[in-house]
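Complex shown without one protein chain; remaining protein chains in place.
So that you can tell them apart, the chains are marked A and B in the order they are listed, and the count of residues begins at 1 in each.
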Amino acid sequence: MKKAVRKQVLLQGNEACVEGALMAGCRFYAGYPITPATEIMEIMARKMPGASGVFIQMEDEIASLGAVIGASLAGSKSMTATSGPGFSLMQEHIGYASMAEVPCVIVDVMRAGPSTGLPTQPSQSDVMQSRWGTHGDHPIIVLAPSSVYEFFELTVQAFNLSERYRTPVILLVDELVAHMREGVILPTRDSLEIEDRPHPTVPPEWYIPYADPGTGVPAMPAFGEGYRYHVTGLYHDVRGYPTVRTDEVEPLIHRLFNKISKDYDRLQWFDAFATEDAKITIIAYGCVARAALRAVQQAREKGLKVGLINLKILWPFMRRTISGILENSAKVLVPELNIGQISREVKRINQSRCEVLTLNKVDGTPIKPAEILRTLEEVYS
Amino acid sequence: MNRVEIYRGWCKQCGICIAFCPHQVLEADDSGYPVVRNPEKCTGCLLCEMRCPDFAIVVNKDEESREETGSPAGK
Partner (left out) sequence: MREAEHLVHKYLRSSKRFPHIWCSGCGIGIFMQALVRVIDQSEYSKDDIVLISGIGCSGRLPVYVDFNTLHTTHGRALTFATGIKLANPRLKVITVMGDGDAVAIGGNHFIHAARRNVEIASFILNNNVYGMTGGQSSPTTPHGAITASAPYGNIEPDFDICRLAEAAGAVLVARSTVYHTRLLERLIGMALKKKGFSVLEVVSQCTTYTGRFLQLNSPVEMLKWQKDNAITVEKAKQLSDTELEGKIVIGVLVNRERPNYHEQYQSLLGKKSKV
């Protein structure tokens, strides 16, 4: 019998994101149009009804994420997509989802800011906003794809992580990755590992909504299933009721952090290229990592011992992985399409182990391989 | 006879039940808590109970007077 061969398809990054979301089980999308993320919304509008899911265009991005959180509480895997100005508006509800522990996925196809900025050019300037945009201490997971296939793959993973940890997960994407078209072979749904939020294993009378079952992630039933409970953005006790008791407030914020930080070792996602003997290692993500890969290949041809780490997870920052690099390289180069955001974090954990160099481009155009190569040649000694 | 009961633990002495009882059944004591002064006048209209912001007053209705009056929400 002939084995079914998965055909290669030509997909745009934003299309691949939708494919990933649907395969991960996303059945609710709410959004508001904004370049360069609009395609995600338009494709969702076409595909959701066929997938028996819900698509709705809301009145703004605050409303979009509000609806997404509501749908998630009602049991649907949900997402939204936006760009800088909309991402700013979503911050209030990112904090809410983090505090109330509601799984949801937010795509930010970045544009250069501040304000309306450069709507159609590639940028990576929301790295810090994705980490600290909403007020207050909070954990967050941020993923950064650098190819069309990775956009698909990390979208699936974004849902998995948000379900596993009951936390908002952000996909931080640049315009190049969002709009480029690449041939990809998508896996079948069955070959993917899909995770769902932990469900209560006790009857409703025994259910304590925010009690830590040991994993740090409380069980989450859907509204309407018979487990009636209270959800709030206020600090709450294990029953979900507002509290100002010091012995309830502090354990909550620590649990929110610990449920993710206990798994730091599992959350080291990167591609390493020629790093073993590298004297200079490039740390990059998104479209810049693509240019860097080319530059490293060319440099190697010229006999320069250079390597590349392509970060898939930006937050929580992969301290362990990066520390290893800083330990073993003489120099580290961090090229970015911003004024220096991930490089700042690299410098913070460096503690003078090696020299951290930056290459920042903020004129609205991508960093070219030649620019990285030139820098490598200049600093190689 | 209808019996009106007040839960002091929940009552915030707002005086609403006293002021709007159509038959002056209730009266404030020295600390402002409602007390039943004229139980025989109570028609069981439930207005005191329905207007209490604190769920602090309950009218135990005598079964006979129950039919004609009461909340329009149902029964």
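Assume a contact is a pair of C-beta atoms (placed from the backbone, for glycine too) under 8 Å apart; a residue touches a chain by one contact, two chains touch by 3 or more.
On a predicted model such as this, the values are computed, not experimentally measured, just so you know.
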Exercise. Thinking of the complex as a whole, which visible chains are touched by the chain that is not shown?
Worked result: A, B
For this session: Can you work out which residue in A:Ile185, A:Leu234 or A:Ala370 touches the chain that's missing from view?
Result: A:Leu234
Problem set entry | Residues belonging to subunit B that touch the chain removed from view | 5, 9-16, 19-20, 46-47, 49-61, 71-75
Seminar exercise, completed: Residues of subunit A touching the missing chain are 27-28, 30, 46-47, 49-50, 52, 54, 56, 58-60, 62-76, 78, 92-93, 96, 222-226, 228-234, 239, 241-242
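One rule holds for everything that comes next: only the chains that are shown with their structure count from here on.
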Exercise. With chain centres defined as C-alpha means, what is the inter-centre distance between subunit A and subunit B in Å?
Worked result: 58
